[in-house]
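Excluded from the complex is one protein chain; the other protein chains are retained at their positions.
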Amino acid sequence: MAASLVGSNPKILSLNSVASATGLRTATVLQAQDIWRDFGGVIAVAGATINVPRGRITGLIGPNGAGKSTLVNIISGAIKPRSGVITFEGVDITAEAAHRIAHRGLVRTFQLSSEFGRLTVLENLLVAAPHQVGESLIGAVLGKRYWQNQEAALVHQARELLIRFGMSAKEEEYAENLSGGQRRLVEIMRALMAKPKLLLLDEPLAGVNPSLGQEILGYLEALRDDGLTMLMIEHDLAAVERVCNPVIVMAQGKVLAQGTLNDLRNQQEVLDAYFIG
Amino acid sequence: MSSAFQFYVTTLLIYAGVDILAAWGLNLQFGTAGLLSFAFIVFQAAGAYTAGVLALGPQTDNGGYQHYIGGYALPFPIPILAAMAVGAVIAVPIGLIALRRLRSDYQAVALLVVSIIASSIATNETELFNGAAGISLVPHPLADQFGGDLLTYQWFYVGFTAAVCLVAYLIVHRVTHSPLGRAFRAMRDNEQAASALAKDITGLRLLAFAIGGALGALSGAILVLFIGTWAPSAWLYPETFVLLAAIIVGGTNNSLGTVVGVLLVPIGFAEGSRFLPEIGHPGLIDAGQWIAIGLMLLIFLWFRPQGILPERKHRYANDGRLVTVLDELAGWLRRSLALIQRSSR
Partner (left out) sequence: MPYLLGPSIGFGLVTASILALAAVGFTMQFGVTNILNLAYGEVMATSGFVALIVNRAGLSIWFGMAAAAVFGAALSYLLNRVIFIPFARRGTKLFGMVIVTIAVGLILENSILAITGPNFFSYIVPQESTYSVGFLILTTSQIVLMGLATLAMIAVHSLLRLTRLGMAMRATASDASLARGCGIRTERIVDAGWLISGAMCGIAGVALFINTTSFTSATANSFLVVIVAAAILGGVGQPYGAMLGALVIGLTSEIAAAFLNPAYKNVVAFVILVVVLLLRPQGILAQIAVQREIAR
């Protein structure tokens, strides 16, 4: 792992130094250490260790079956590792349930679209917002007056996202009636409504036409520049090259290397496992 | 109206109210939260039994010919409230089975099994539940206030049932149109995604089972206090299919649609066939009813799976308020008025 963890982007450097000065924010948001997981005897993740640095888009690449999706599923709590430790913002979240982890601000998207089909686009966004007072039984029974103000603020917030992502016209459309690319956008917007500290993106460009793909990358860059940390699985290396730094390469359940894509291109083992195939 | 006819109408209205309450409970579990709750009859039966034995006097009454838990002769409305509490509490064991990571159709079958176990236990535990005979002579609530005037009492009970339905409607409406209802629907549409958005699926499922269960128990309590008897054989799982058919016909996750469905399926069918002449062997009309319910389910699932009144789309006004039916009606009126004005000019 020759490539450095500390990037060359001055903006990030300054962000990190501010963080260390206040003592609240460490350079690493998420750390997954020595993760193992098998399925009925087949080892999917074999002692993978990754660190996700703050304020960047970390790429996670590797051939099919490398264990990337399993690793993301483990980090997000959808499945449990056999062994290993995951720390998020300094807290051990290894044993926590998926919804508890999401509650901490670690939010994910899915490889296959996972919109709520019979909710409108706007509702898909609203449902993701954390800490809704009307989401408890008492809150619901107390009625509109009790949760209306918060709800109106959330609607406003969601509509701003819709404008930003150019989806205002689809506000009242049922999500099941959207195109594949629009569903991707809904999923990203929905994740943003959840106020993530770390966003896990599982192939956000899969099944999206190239021009919308470029658009999505633009949104992701803008989000990064606003300070959002992301970990992104992606097969399209051009996309990875454009937005991801650092890039982590996995193969056969292990982390092979980490660095910028250019550094990785020069490493023989990475070439063997991935670029040649 | 002749008094015989009045008795008939009042009884029918009360049965309709009971079925509507139960169907709302099941609709909350099935239509809103996506839980195929084949054990729903257990909530109803448990609520009915609870209300019955709490309203009854001690076991030694009437020569001590029946055995049951309770017998506290509690005053109205405590038996009904207790029934609702029991309905909500048994949601926990029932929910625990449904919580396992089973495919949704296997979950449904597991719940079917639960309802059959419950019914066998109730039939066989004579010491606790008086066996197949069940309980009878449950006193009518507040009947002493009416002296011996049975007809007035019938009308009073209609009014009482209607009032309960109104309150239940308001609560169901508040739940389904709140952020909680939205979370239920999100869970229904995609459980994995909902849990990745910090929704506690276990909690939401249990809550849906509990609210729906309380409503189911309420419906059972109102019925048992009216008819005065409870026997396990009257609370079997096929009754849940009737409610399910009512919901699918009327409109899944639409409270008013559920009312339409109840008026058509259990009330319309049961009463419609009452006027048929006795033809063939004794089971024939019954069999015909079930065949008709089966055909109706297939026809609706094929031609109109959303039901007569489909789920309403939740729209938001510019100020972020949820658009209600009244808003839509007002908007429609305004538009039509404008049209009339324009054409008259």
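For clarity, chains are labelled A and B in written order, and residue numbers in each chain start from 1.
The rule is short, and it goes like this: contacts are C-beta pairs under 8 Å (C-beta built on N, C-alpha and C of every residue); 3 or more make two chains touch, one makes a residue touch a chain.
Bear in mind the structure is a predicted one, so any value in this text is a computation, not a measurement.
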Omitted-chain contact residue, chosen from B:L12, B:L112, B:I201 or B:A270: B:L112
Chain not shown, touching residues in chain B: 34, 36, 96-97, 100-106, 108-110, 112-114, 116-117, 120-121, 123-124, 241, 244, 248, 280-284, 286-288, 290-291, 293-295, 297-298, 301-302, 305
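Methods note: only the chains that are shown with their structure count from here on.
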Approximate Å spacing (C-alpha centroids) for the pair chain A, chain B: 42
Interface residues, chain B side, partner chain A - complex: 171, 174-175, 177-183, 185-186, 188-190, 192-201, 207, 211, 311, 313-316, 319-322
Residues of chain A touching chain B in the complex: 76, 78, 97-100, 102-103, 107-108, 110, 114-120, 122-124, 126-128, 130, 132-137, 139-141, 143-144, 147-148, 151-156, 171-172, 174, 190-191, 194
